[in-house]
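Removed from the display is one protein chain of the complex; every other protein chain stays in position.
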Amino acid sequence: MKPASFDYVRPKTVAEASVALGRKGVNTAAIAGGQSLIPMLNLRVAFADLLVDLSRLDDLKVVTRSPDSIWIGALTTHAAIEDGKVPDLFNGLLKRVAGQISYRAVRNHGTIGGSVALADPAADWPCCLIALGATVRVVGRNGVRVQPVSEFVRGQYETTLSAGDIVMGFDVPTPSVPTRWGFSKVARKSGAFAQSIAIATALGRSGRVNVVLGAAGPKPRALRTVAEELEGGKSGDELRPAIEADLAQVAPGADDYQKRMHTATVLRAIRDMRTQ
Amino acid sequence: MTAITIDLNGVRIADDVEPRQSLADFLRERCGLTATHLGCEHGACGACTVVVDGKATRSCLSLAVMSDGRVVLTLEGLRNDQIMDILRRQFHECHALQCGFCTPGMLIMARDILQRHQSPDANTVRHELSGQICRCTGYANIVKAVVAAGKDLAAAQAHALAGALAEAEALIQAEVQARVDDQVRAQEDAPPKPGTE
Partner (left out) sequence: MADHPPADGWIGASLLRKEDARHLLGHGMFVADIRMPGLQDIAFVRSQMAHANVRQIVKPPEAAASVFTLADLGPIAILEAGPELAAHRHSPYPPLADGRVRYAGQTIAACMAPTRAEAEDLADRVTAELEELPAVVDCVAAMLPDSPRLFEHWPDNAFITGNVTEGDPPALQAAPVRLRRKFRMNRQATVSLECRGVLAYWDHRNDELTVHLSTQGGHVMRIAIAQSLGLPEHKVRVIAPDVGGGFGGKNRIMPEDIAVCAIAMKVGHPVRWIEDRREHLIASVHARDHTYDLTISADRDGTLLGVEGDVYIDAGAYSLWPTGSFMEASMASRNLTGPYRIRHLKLNTFTVATNKAPMGPYRGVARPGACFAIERLVDEVARELGREPFDLRRQNIVTAAELPYRTAAGMRLDTGDYVQALDTARDMIDLPAIRKRQEVGESDGRAIGVGFAFYTEQSGHGTVEWVKRKSRVVPGYESANARMLPDGSVIIHVGVQNHGQGHETTLSQIAAHELSIDPSRIAIKYGDTATAPFGFGTFASRSIVFSGGAVARASRMLIDKLKRIGAHLMQTDPANVRIEGGEVHGPSGSVGFAEIAYAANVRQEHLPAGMDPLLDVTATYEPTETGGVFAYGTHAAVVAVDPDTGTLEILDYVVTEDCGTMINPLIVDGQVQGGIAQGIGTALYEEIPYDEIGQPLATTFGDYMVPCAPEIPTVRMAHIVTPAQATEYGVKGLGEGGAIAPPAVLANAVADAFRKIGASFNETPLTPRRVSEAVARARRARDDAA
């Protein structure tokens, strides 16, 4: 189980990296932590002519706080977030999400940018960042663009990234009142890919509610009806019709078991949010 | 081929490697360090776990070229490590290994856990060991060994601290005594003050 041959460059700047990744006629791949890409290369289910190592680009490692948002550089590792090296202005949600991704040795290298750029439907960060209303900043040959993560992720392993594009990081708007949240996940075993992920967030006691479901369709999606019903004061089993309506939209292919499971994770996330 | 330089178990290694070579294969095939085992080569079993720049790392999910300039430690390089000493003893006493294939990775991960958690309880250890497959032991004795090692380490650190304090106190006392002695000597050496006799 060894990868096919590839070339390797380690650019010193983001601009250099963008040029390398955008080379015409060359099958390039960006590597950051490599924790998803290398297994696929080892299994020879993914191939590249040229690996562009982004892992030492300091510009992608910046974490800063502004009055109304926090900037998380793309190379921030899951472990750094788990260990609280990113100011968690969301009442511990980021730490919680980070701490149960895969395994610690993988979290030490896997990055938030890599996770979102890969756009695995079962991944945690796209779900979480969509729930928090984050935007992604992408630099490429056409300059810089800023896009909501919910639009950046287009589908299963599909994003708006094009050749030469590099994810710089994420701007996550910080709430003016404390966030309450619930996070629920079903996986076959600890650290395994999720079968269902639900994240519910609410601003303060009566503020705006967001419920996002991942691993159910090609990409994580907000459950709008559920959110409205929640804002309207419904709770517990009263939400089931709304969940069913939303599932028809976001997970149209779900069978009976998947519907039950997703409903359960959504209800649990909401319950946990409410008890915070 | 790409030139790399790695600080490996305290030794500077310079070599040319194929970019596709994993850190694990570099350690095993080029450097002859076979404590690092390969159990799955896709990051799910943990047998190949080593330390890169102080972080537990799957060497099968790491390319040798990406380790250029890094500090790498394998089990071979932790022979005289205090935490590893304690872990080895507890693994032995708790019967925390059977076939031994997972053991090097398990020890590296256990050391990482003890560096991040002061005297962790069994639940913490279980959670943190997730991703390290042992097919023989059923984990119970591994968890027990890591918990016990955590206690030993805390005790050793407390002992070391107590020792350092005792040493400091001894130094201070010695200094105080020395000053007293000096004063006494000074008084003895000093010419009698007029009028004291």
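Note that the chains are named A and B in the order they appear, and that numbering of residues resets to 1 at the start of each chain.
Please note the rule applied: a contact is a pair of C-beta atoms (placed from the backbone, for glycine too) under 8 Å apart; a residue touches a chain by one contact, two chains touch by 3 or more.
Bear in mind the structure is a predicted one, so any value in this text is a computation, not a measurement.
Of the chains displayed, those contacted by the omitted chain across the entire assembly are A, B.
Note that of B:A47, B:V65, B:I83 or B:L153, the residue touching the chain absent from this view is B:A47. Touch with the hidden chain on the side of chain A covers residues 1-5, 39, 43-44, 186, 188-193, 195-196, 256-257, 260-261, 263-265.
Of the residues in chain B, those that touch the hidden partner chain are 18, 20-21, 28-29, 32-42, 44-45, 47, 74-76, 79, 88, 91-93, 95, 97-104, 107, 122, 125-127, 129-144.
The rule is short, and it goes like this: only the chains that are shown with their structure count from here on.
One inter-chain figure worth recording: chain A and chain B are separated by 33 Å, centre to centre, where each centre is the mean of the chain's CA atoms. Interface of chain A with chain B (complex): residues 1-8, 10, 31, 34-35, 38-39, 41-43, 51, 53, 55, 79, 102-106, 108-109, 190-191. Across the interface of their complex, chain A is touched by residues 2, 18-20, 22, 25, 41-43, 46, 49, 55-58, 60-63, 65-66, 68, 109, 112, 127-128, 130-132 of chain B.
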